[in-house]
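Worksheet: one structure, shown below.
The complex appears here minus one protein chain, its other protein chains still in place.
Our next item is chain A:
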Amino acid sequence: MTLPTAFAETTRFSTSHAEMRIRMLNLYRRYIRHSREFVNNYDLDIPTSEVKTKIRQEFEKHRHVNDLAVQNVMYMKGQMEFQELVNFWKQKCHVMKYFENFDYYDKAAKNSFVQRFLKGAD
């Protein structure tokens, strides 16, 4: 049974970098803490360590964002993503999108319209 409000958080605008930083770290810790559950719930054929690395990568991507407004939106989206993941509101394919090989789109041979359509690329 899933509680609709489990892991929900009211969206709130942080007005200082220090506070934002702490909230972000809390979110990161929550993600890492539940990484094993992600693997179990979604039945991923990926070790937990790799999931942890992926979470880290996703956070590291935005390490150098300095705009507080942008950071707030990112936190909000990260929190939503976490809630959806941990409540099992997604399906395996949605989780596996994170583990796609990013070189895949660049290959000229696979760049025809139909192949990109099948892949779900924009």
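Everything below uses one rule, namely that contacts are C-beta pairs under 8 Å (C-beta built on N, C-alpha and C of every residue); 3 or more make two chains touch, one makes a residue touch a chain; residues count from 1.
Methods note: contacts and distances are computed from a predicted model.
J.: With one chain of the assembly withheld, which option in "NAD(P)H-quinone oxidoreductase subunit 4L, chloroplastic", "Proteasome subunit beta", "ATP citrate synthase" or "Acyl carrier protein" matches that chain's UniProt protein name?
T.: Hidden chain identified via UniProt as "Acyl carrier protein".
J.: Among A:R12, A:R29, A:K61 or A:K77, which residue is in touch with the absent chain?
T.: A:R29
J.: Per the definition of touch given earlier, which of A:R56, A:K77, A:K97 or A:K119 contacts the omitted chain?
T.: In the full complex, the listed residue that touches the missing chain is A:R56.
J.: Just the residue numbers, please: which parts of chain A touch the chain that's not shown?
T.: On the chain A side, contact with the omitted chain comes from 21-22, 25-26, 28-29, 32-33, 52, 56, 59-60.
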